[in-house]
Structures are given as structure tokens and as C-alpha cells.
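A single protein chain has been omitted; all remaining protein chains appear in their positions.
Every chain is named by a letter (A and B) in the order it is written, and numbering of its residues begins at 1.
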Amino acid sequence: MKRYVCPLLAVSLVCLLGPSGCGKGETRQGFHIGVITSLTGSTAAFGQAHKNGYAVALADVNAKGGVLGKQVVLDYYDDQSKPDQAVQGVSKLVDQNHVSMILGAYSSENTRAIVPVVTQKQVVLLMPTATADNVMETGSPWAFRICAGSGAYAATTLDFLEHNGAPKTIAIVYENTNFGQSNEKSMLDAAKAAGLDVADTEAYQASSPDYKALLQRVKSKNPEAVYFASYLLDASTLMRQAEQVGLNPKYYTSAGTGFAAAEFPTTDKGAGKNAEYTFSVSQWLPTARWNGSKEFDEAFFKNTGAHPAYHAMEAYAALITAAAAINAAKSADATAIRNSLRQIDLPDTPFGPVKFDAQGQNQHPVLITQVLEGQYKVVWPTGAAEAKAVIPTPPWNKR
Amino acid sequence: MDAFFSALQAILNGLLTGALYALVGMGMALIFGVMRIVNFAHGTFLMLGMYATYYIFEKTGLNPYFGFVLASAFLFCLGYLIYRGLIQHMPVHSDFMQILLTLGLALIFTDTIQLTFGADYHQLNLPLLAKNVHLGPQISLNAPWLVSFGLAVVLGSGMYWFVMHTRIGRAARAIAQNRYASPLVGINVHAVQAVSFGLGVAGAGIAGGLLLPVFYIYPTVGDQFTLKAFVMVVLGGMGSIQGAAVAGLVLGVVESLTSLYWGNEWALAVDFVIFLLVLSLRPAGIFGSQRV
Partner (left out) sequence: MTRSKSLIAAGLFAVCLLVPLVVRADYNLQVLFRVFLFAALGLAWNLVGGYAGQLSLGHAAYFGSGAYAMALLPPLGVSLWLALFLGIILAMAFAALIGGVSFRLRGPYFALATIAFAEVLRLLAKNLPSVTGGDVGIQVPSLFAHAINRSFYFAAVVLTAMAFSVTVWVSRSKFGYYLMAIREDEDTALSVGVNTARTKLKALFLSAGITALGGALYGSLFLFIVPDQVLSLDISNEIAIVAMLGGAGTVLGPILGSIILESASEIFKNVFHEAHLLIYGLLLVVVVMFLPEGIVGTVNSLLARRRATSATAAKSQAQRNSAP
């Protein structure tokens, strides 16, 4: 027995110290910024979108001289789409890589999970894509969010509806995940506050092949408007099957994402003509009129062969904002960077104006678009509108 | 009257989905029901079938409704090789070891696909997708699902005929009955098992290929089907290919009706509850005759 104890203990020691050893070999040249995102797991596709967005931003930032005179290096940690891994990632990036700023995570639940630990470790967190309302609920002074939240989505949609026909009833169809559930909650609260009657709420298991039964239920409640929280593939299926079921509300609205994807109005990868007349909230489109937007789209397409969805754009925006803040702070100290972010005012980024309020939320404008003749056209607010909204939505058999 | 048509529509849709489930279940019935191999990679093989069919379509333009044949041939070979190379040589054949092995294989294949094709979703939008068959004003059925249904029925019957009426099929059932006596009557156990395993894997691959036009493709798409496949085999009764097929249809209809009356989010939970009820009350399943 004794002969085997020593080698077993040796193996154990190696294994226990192994993970600790992994950080030290990295080069300390350059300015390191931590990134937590889902490179594997259920949201890996979006983690990769993040990575691709960060890559374009990295090239841009480093071409302009980097940060504090050094080239920026991104230290990635894969949270495997799991909240506890994201928390572990913060510890690793801070303890081993000694970063003072972290960008991430992808999903709302992972992002929400890391807010307490970045607060405790006093490093700056800049969130690119987490839209659930609860990510900002702790009020931590270290947390900043660059994208608009689901509350803003619901409020803007209802505002648009009120000024465009004021429907009395709305149904909410959402996927049974954090994204869906948080948007449902936001819309439910906002609708009640606005005095709308929520005729029906339907949760669905994402990536199901068949939603016709669900859509039949919605149809039976006869809502004037329907609000979807879906990713691209379900959005396409839902719209196709809505035609098969004969669901004809006056308004098809949505919390963006699938209904705002570049591929959604296309025939080969989206809902094709079934996407027509759908409304969506939008944080960004490749055709947006902001300075540098088109260039981002082109650079992204050149790197990956596909057009970016807004997740990639938000990642891009996060990194260039981070670089701007660090340069303005003229320091690598986390507190200095945080203060710099509080005061930063970038009126003209490819993602539009970036300015954080007292709670760390960027007041990113939310637009409403409608798919008209296969293109997304901004229809709200009136100041930014490029086309007049077509209301009510023509029934399927009249198209 | 509307309620009647709603229910009828839901049942018909459920049958169409159920036919594809049945293909997956029949493959698993062969592997788990007949060969008693606990295969946690079954859904992954379905995913590989989808990707293979997709790849063939992208490279040659071959319609998935023909391409799936090539894909399933590829998967048959893969299954055969996995049996011959790994399963046959497992030092310990316990259930848990099989689970570990197949779990490991599932991870390997899923990650390889992700590294090769990326984690992003893909979709194949055939023009057929927009066509619907109308039975009266109230019922409409989506064309690709009807095609899949037809093909699934044909292939399922083929699989059933194979297991029941060919020599290899009979040999496989003989091995399931009595593994030790089989070599005595001249059966090459490993060769037969390898072919059966390959066939079961091919079954999953065919289902994947047929799902391609109506579904989405991404590396983890198969995971949801593995557990359902086990449910079908148990529901149908161990060792019964036709039982798994019926169970697949039942599952499809149950899920559809649950979506209609309760909510789509409960469909999977209802699957498991039925599974547990069957295990508690009639463990032999619908067609099963063996003791559990």
C-alpha cells in the first residue's frame, strides 16, 4: 500500500496545482483585458459571435495604437454556458491574469451570476449583450451595460403601439429560457402598467419542430397584437406555422433577436415572405446610419463570411468603449477605469451614442423596425423613421 | 366544432412528428432493446446524419430526400466500426461502462462537429417547405412532414422486416435470447452484433436526414432525442421493434396534445411522467413480454 501512496499523492499534487500553473506562462506584454463568454455549450453560437465581434474591434483598437501605448490582448475564459463557470472565470482572470476590466458574459444568467464577484473583487464589468432586467438589479457601481434591456424593449414597443392604433389586447409567445422568460416578464409588467389586457402567454421549448398547437391556442384568444421573444430559427418556424394555422393579429411584434436577425427576411435561411410586416425592436442593423457601422459589417463579413447580428456589434462596441475609457483614464487601475466609464461620452460610435447613466446603463436608443419588401425599415420613433408603418398587418390569405 | 378540428389537427401533426420519433426509437430498440447496449450517443448519431446529409447537399446539391441514403450508409459504417473497434473490446461490459463509453463518444463527435462546422445554426430552406396539403378548410399538413412520414413508414417497415425475416435479423434475436448458446448454433456473435449496431445507428442517421428540411442543424441538436429514444423503447417494450415505432407515434401525439391543452413547455415533462408511470405500472411496456 505504501508503495502506491507516494505516487498517488504526487499525481494529486500535480493535478491540484496544475490549473494554477496554467495562467503564468502567458506573456505579460500588452494590455490585458479579460473576456468571459460561451465558447462551448448551449449558447456557443453566440459566444463565437462575440469572439468574432471582439476580433474586429481588437484590430481596430490596436491599429490606432492600442491602449496606454500598448497593444491590447484579450484573455478569454470559456464559461461553457454555465453560470458557475462564469464566476470561476472572473476569479481566474483577476487572480491569475491580473486584469482590471472584464467584458462579458454572453447570456443574462451568466452575466447576472458574475455581478457579485466583480463587485467583491472590484474590477470593472462591461456587459455587451445581457438584456434581462435583473442583471442590473444589484446596483453595483462596478457593473456597466452597453445594450438596452428588456424593459426598454417592452416600453418602446408599447409606446409605438399606443401611437399607432392603440390595441387593447396582447399575447406573449416566448421561449422557455432566460431570454424568453425575462422578456415575457418585462412585457407583462409594462402591459399591465399601460392598461393593456394580456390575453395569453405561451412558453415553448426552443427548437421544437412544431408550434402549431401553441399558435392555435393564441388564435383562439384573439389578441390584437402578439409579442414574440424568439431566436432566429424558432422565429422562422413560428411565422411559417402562423400562416398554416391562420393566425392574423393586427400586429406581429417582437423582442428583437430572431425577428431582427439579418437572415430573418431571407428565404434560404429565414422566414422569407412570412417575415413581411413583422415589427421588431432593434439595437442595431448593418444598414444603421451610425458612423463606422457599414465598415464593421464589411470587416466582419470579410473575416467570417456572414453578416453580423447585433450581438457581435455589441461585443465590438464594448471593446472600443473599454479602450476609450482606459485611454481617457490614463491608468490601468480598476477604480480609475470605472470613474472614466462613468463620465465617458462617445456621441458617435458605430453603435450609436455611448453614455452611461448613474446606474451604469447606457441609454441606447431602441428603434422599432418593420420588414417591408424584405428589408428592415425603421418606423419608430418618428424622428428616426425611414418609412411609414403598415398597419394593420394584412391577413395571410390576402397577401 | 372548432375544438374538434383543433384536436384533430394536433393529432395529425403529432403523428407526422411521431413517425420521425419512431425511426429514432426503432434504431434504439435494435441497440438497446435487442442488444442491451445502453447507447447514450444515439441522439449524436442523429445529429451526424443531419450534418452528413447537409454536407452532401451543400457540396453536390443533392436533395436531402435522396441524400439521406448516402448519409445513412456512412453512419452504418461508422456504427459498425464503433462496435468492432470499441464495444467488442470493452474489458468490462457493465451498463455503466457502456454509458460512459457512449457519453465519451457523444462528446467527441459533438465537439468535432462544432470545431469543423462552427456552433452556429444552419437551416435548409427547400421550396417544398412552403407547400401545404389541405384536407378540407380546417386541416392543413405541411408537405415535407408528409414526405418524411411516408419515407419513415417505408424504412421502418424495412427495418422490421430485416429484424424479423432475414438471417442476420434472426441471428440478432437469437443472441438476445441466449448469448451463450448462439455460437453453438453457428452464429458469429460479434459480426451479427456489429451489423445490428450499425443498422441501429443508421436508423438514427436516417431520422436526422429526414429531419433536416424541417428542422435546424447545430451541434447539440441530437441531445434531446437520446432520452426520448430510451423512453420509446421502454414504452414499447424491450426487444420489440414495432413497439418502439408505436411508442414513437404515441409520443408525438401526446406532445402535440399537451402543447394544445396545456402548453408547449410541458411536453417533455409529460413524456417523462408517462415513462415513469409505465415503469411503475407496466414495466414490460406495450408489446413487451420479457420480465424486467
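A few points about this structure:
By our rule, a residue touches a chain if its C-beta (ideal position, glycine included) is under 8 Å from a C-beta of that chain, and two chains touch if they have at least 3 such contacts.
Quantities reported herein were computed from a predicted structural model and do not represent experimental measurements.
Although one chain is not drawn, the whole complex shows that of B:60, B:112 or B:157 it is B:112 that touches it. The chain that is not drawn here is touched, among residues A:62, A:134 or A:339, by A:134. Touching the chain that is not shown, out of B:8, B:62 or B:99: B:99 (per the contact rule at the top). Among the residues B:234, B:247 or B:260, only B:234 touches the chain that is left out of the figure.
Mapped onto subunit A, the interface with the missing chain covers residues 1, 4, 8, 11-12, 15-16, 18-20, 22-23, 39-40, 42, 76, 78, 80, 82-84, 87-88, 91-92, 94-96, 108-109, 112-113, 116, 120-121, 132, 134, 176-178, 180-182, 185, 203. What subunit B contributes to its contact with the hidden chain is residues 32, 36, 38, 86, 89-92, 95-97, 99-101, 103-108, 110-112, 114-115, 227, 230-231, 234, 263, 265-266, 268-269, 272-273, 275-276, 279-280, 283, 292.
Please note the rule applied: only the chains that are shown with their structure count from here on.
Every residue of subunit B that touches subunit A in the complex is listed here, in rising order: 2, 6, 9-10, 13, 17, 111, 114, 118-123, 125, 129-130, 132, 140, 142, 211, 214-216, 218-221, 224, 256-257, 259-260, 263-265, 267-268. Taken in their complex, subunit A has these residues touching subunit B: 40, 42, 44-45, 47-49, 176, 202-205, 207-214, 216-217, 220, 232-233, 236, 240, 244, 267-270, 272, 306.
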